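Heads up, one of the protein chains got dropped from this complex, but the rest are sitting where they should.
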Amino acid sequence: MKEEGKKKLWQEYQKEIADDRYFYVRSCVRQSFFPGAEQAFLKIMREELGKDVFEHACHTTCTGIAYHADVVPFDTTMTVVARQFSLMTESGYQNLVPSCITSFGVYTEILETWKHFPEVEAKVREFLFKATGRTFEIPKNLAHASDVIYKFRDSIASRAKYKLVNQQTGEPLRVVEHIGCHYAKMFPHKGIGGAEFPHVLIGMVESWGGEVIDYPERRHCCGFGFRQYLVQANRGYSVACSKKKFESMEPYMPDLIVTNCPGCPMFLDRWQYVIAEMENHTYGADKQGIPVLTFEEMAAMVLGYDPWEIGLQVHQIPVEPLMIKMGIPFDPGKKYLGKNSKDMGRPEIPDYLNYSGMKI
Amino acid sequence: MSAKNFGFSIHKDRQIDYDKNYREFYYRVKAVEPSISLCISCGNCTATCSAGNFTSMNLRNVILLAARGEVNNLGDNVSACLLCGKCQLGCPRGVNTRNVVIAIRKELKIRRKP
Partner (left out) sequence: MGKDVLIIGGGIAGMEASAYLSAMGYQVTLVEKANELGGHLLRWERLFPTQRHGKEVLSFLHCGIDGKIRVIKNAEPVAAVTRDDLHIVTLSTGEVITANAVLITTGYKTFDASRKEEYGYGIYNNVVTSADLEEMFSSGKEMLTSSGIVPRRVGFIHCVGSRDEKVGNIYCSKVCCVTAVKQAIELKERLPYAEAFCFYMDLRMYGMHFEELYKEAQEKHGVQFIRGRLSEAAENQDHSLLIKVEDTLTGRPLKMKMDLLVLMVGFEPSDGTQKMAELFHLETGSTRFLKMADEHTSTNVSSVQGVFLAGTCSAPRTITSTITDARAAAAKITSYLSQYSIEQREN
């Protein structure tokens, strides 16, 4: 692989990312998948980087999942999104930052549609006004939360307490990056680095000391894809997608997988457990899985946040081996303590996947 | 180790994985009947084949699958051939189609023996 070739390509796919004053819209599913990730993002932005990030209590889902599963028509999706724009305008913000890749894709698709078909925008304005009496301005800047962290990756590196380095060997951690399909596949110029060789996560990993693995099935979907997951009978298709990726990355012996989409870490994490239990195969050493992180969790780990505060205990593939590698101290006794030290209960121990070493 | 039941099974990949396939098969057939390599997938043989109108026999596809080393379903196809030779009459590339079928049948039998 020739680095210069990639660098040349990355230069063609740079995009403008606002510097401050962000209107943040959350994902509808992430708070139950990986509950600490968005909180970590807000803390990093506000406390580490001193940025103004505003959230509106009345914002809703973008309808992305329902839209991609053909449950909600595009007109409805556009009107719901127009309402988010209205909340942003009303709050005095212009830079929209979605937490979710699917939302980012939906917003991008809508803004592009309106650019080419102004009559559609006019129609949506009318829908929104009739339904709610609201008006809105189009965001001046649209960037995904991972774009924003990418922009500030070096400031984060300069404040980092830990590196993506194996403390025992001194070697950089081998990181698989997985980009959500809706990040740049639809609109390559809206993604940092484009669609074929996205740079957004690579930039973070390299800035924080890790080494990125480029494996053959890198571009393949994680298996979420919405419609295949929603019906139980179709889940064999979803898990097969993840499996294809695991088999392809396995020979590279990755230390972790990092993602920038709500669905991907969920599926890449949970399906490893399912494959282990169904087929008695794991993709990490000693019957362990490969830990899967969101980019916010990765940033928070590097910055030395308490792992249980950022929700690492809800990962199906335990993150402890990774923390040990990075030299991050943690208190196993606090793993299952929730808010106000209330006990959250214990997960079921898998039959095959190796949980030994994890205090449960 | 027992396998848990989650209410679904993991889908098989539809992709032809050439590197894992039985590639030698094609080269063995080709050694017996070299004209197999001349096929251009025009389908002349398949359209005129009496067997192919009522069974899964499709000589064009049989030749292709053999070339990809996808041999698992070839047996059912070639067993339907009545070796009438009609396909050979029309083949624009002069493939010795009857002998291709015979060679494939033989190879499949050899393969089945341990």
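To keep things simple, chains are lettered A and B as they appear, and every chain counts its residues starting from 1.
The definition used in the following text is that a contact is a pair of C-beta atoms (placed from the backbone, for glycine too) under 8 Å apart; a residue touches a chain by one contact, two chains touch by 3 or more.
Computed from a predicted structure; not experimentally measured.
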| item | value |
| --- | --- |
| Which of A:E137, A:D154, A:E171 or A:D214 contacts the chain that the document leaves out | A:D214 |
| Contact residue for the chain not shown (choose from A:G36, A:P98, A:G194 or A:G311) | A:G194 |
| Chain B residues that touch the omitted chain in the full complex | 14-19, 30, 34, 37-38, 40-41, 60-61, 64-65, 67-68, 70, 93 |
| Residue numbers in chain A that touch the chain omitted from display | 1-2, 4-6, 8-9, 194-197, 214-219, 251-252 |
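In the analysis below, only the chains that are shown with their structure count from here on.
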| item | value |
| --- | --- |
| Centroid spacing, where centroids are CA-atom means, of chain A and chain B in whole angstrom | 45 |
| Partner chain A, residues of chain B touching it in the complex | 1-4, 6-13 |
| Residue ranges of chain A touching chain B (in the complex, touch as defined) | 232-237, 239-240, 243-244, 274-275, 277-280, 351-352 |
